[in-house]
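See structure below.
The complex is shown incomplete by one protein chain, all other protein chains being positioned as in the whole.
Here is chain A:
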Amino acid sequence: MQTRKKYIFITFFASWLLLFFFGGDQIRRLAFLSRKKATVLKNWPRWTDRSLLKSFADPEELQSDGGHHKQSAKHSRCRMETCFDFSRCEKHGFKVFVYPMEREDPVSESYLKIITSIEESRYYTSNPEEACLFILNIDTLDRDHLSIQYVHNINDKIQGFPLWNDGRNHLIFNLYSGTWPNYTEDLGFDIGQAILAKASFYVENFRPGFDISIPLFSKEHPQKGGERGWLYQNSVPPKKKYMLAFKGKRYLTGIGSDTRNELLHNSTFCIIPRGRRLGSFRFLEALQAACIPVLLSNGWELPFSEVIDWSKSAIVGDERLLLQVTQCHAAYEMAPCSILAFQQQTQFLWEAYFSSVEKIVQTTLEIIKDRLFLRESRPKFLWNTLPGGLLALPEYSTHLGDFPFYHLQHGSSPSGKFTAFIRAVSPVVSLSQPILKLIQAVSRSQHCAQILVLWSCEKPPPPRGRWPQTAVPLTVIHGRRKVSDRFFPYSAIGTDAVLSLDEHTSLSTSEVDFAFVVWRSFPDRIVGFPMRSHFWDSSQSQWGYTSKWTNEFSMVLTAAAFHHRYYHSLFTNYLPASLRSLIDQLSNCEDILMNFLVSAVTKLPPIKVTQKKQHQEAAPQQRQDCLNRFAAWFGYMPLVHSQLRLDPVLFKDQVSVLRKKYRHLEKP
């Protein structure tokens, strides 16, 4: 009995002590909390003489802080204004020169892809005199001196280049730097004043506004085109097996590769910790797989962070909090709708900037170009919204409302009028020629602002008086008699909508009116009448082209179609000169190319509207060749099929024709 009492006594005592020592802190807090509720927060005092306090600076001093300027202090770390010669870019614009390849220096596959991408880009020049930016012919991608691709004695080589000029206006690409065990960022040669585009950049070594952080990509990364993202559907809730995934070793093939792909496919979040270096291949893989990256790599300057807002597609965690609930909690807390938004954003970013080496290189060049031409540089919004910075040309405009893509986010709408743009190739000899009828029909549309006739005929255009009298101004533009002229961004086009017409097209006013009203709902697409389709011809294993009537279509010919004037700029400035000269030579296929371009931008099919008459065309063989050559340049087939046509709401309905707005479309 006695021992038992003693035992109880000691237990009680011990438990009290324990409670006090371990729980004391909480008790104190509790007590504190309850007290705080009773009293108010002890705020910063309201001083009685606060109105008498002096201002932090004399107004005079604030307003005339002048005199001294131009800090001459030499800064060791480069910035564009100190290490880049802007004057080189003034005369010829943004031109990039690549040092000619030498036989004895074999370059790695990846570097070759980078060089090829630059040489195929619209900024390439072979003349160093007009160049603004220079790219070395020495493979600098792998600077791990244990690697077999390590190039020795770079210092000596570059010093020998007459154009080197201490690296001024040079751009150096690098994927791996440093070596085991420390993986420092040492490149093993003096880059001087060159801009460094490097993967796994550490923030401290990163020269903001000067260097560029690029993603780490594998040597299998395609040069062009690139795979699409793996998100095919927007399931709610995310139809994924695992919430969070991480796979240590990364095997692309062989044992373990199955689980990796399965994990990527089936997880909502993927942990991306630092690898040997800050960035890892996992990052791009997760992005493609629509697996939301949870980044645990402190101090990693994220790829293209100068322009990409990663907060919309990735969770940037803190390594130090790895084991704390915070980040996982954040992941769990995320509402299904924001998971959906994040996943879609990963896909957009992947396809816009990362899916091919060409896109990575182009993004790098565009970022530099944005720094050089400040007036023509993209606001961050353009970089982070579909269709992405590469497809939003700042030379055209930096005003959101001028583009066809941003009306919803910007709360604006496209202008309510259109410009009819007719390409005339044959002389006007008789009054019954279709072009004259066409002009009259189009000019009667209430939405028509003006008519432009692109005169592409050897004979001079008829005098003013021979043209039909129209209520809207009619202007004749003299072209260079090339088909690519049709999509030149003429400054005379003052409206958002362009109605592109051939001289032999026949349209009624009703058709034009209705098509324009439809276009206003789809300003980013081609909205028109004659449709064509492509198909995969497996017997010849190439793309086929058909002008037959089919149940689906993928192109709407620009012989009669509305499109946004921005596509003129994109056509002329974004597509390479080689494609444009191809269509000029053939005097054909410009409409197919336009369809390729618009579908590549929107990833959507064009829209077909009701048309009374339809005309056939010849020379499908030539057009089939075009189709295949364009697909080769794009690296994939951008065209998308559609099975629908938009008709007026009461089209062919059994109701009095008087009720119908577009009753002229009814006649068979």
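Following the convention adopted for this analysis, contacts are C-beta pairs under 8 Å (C-beta built on N, C-alpha and C of every residue); 3 or more make two chains touch, one makes a residue touch a chain; residues count from 1.
Operating definition for what follows: contacts and distances are computed from a predicted model.
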Chain not present in the shown complex, as UniProt names it (candidates "Exostosin-2", "proteasome endopeptidase complex", "AP-3 complex subunit beta" or "Ribosome biogenesis regulatory protein"): "Exostosin-2"
Contact with the hidden chain (one of A:Leu163, A:Val316, A:Ala449 or A:Leu586): A:Val316
Contact partner of the left-out chain, one of A:Leu112, A:Val425, A:Ala449 or A:Leu646: A:Leu646
Candidate in contact with the missing chain, chosen from A:Thr268, A:Asn384, A:Thr419 or A:Asn588: A:Asn384
Contacting the left-out chain in the complete assembly, out of A:Pro106, A:Pro208, A:Pro427 or A:Pro460: A:Pro208
Of A:Met101, A:Cys337 or A:Ala632, the one touching the omitted chain in the full complex: A:Cys337
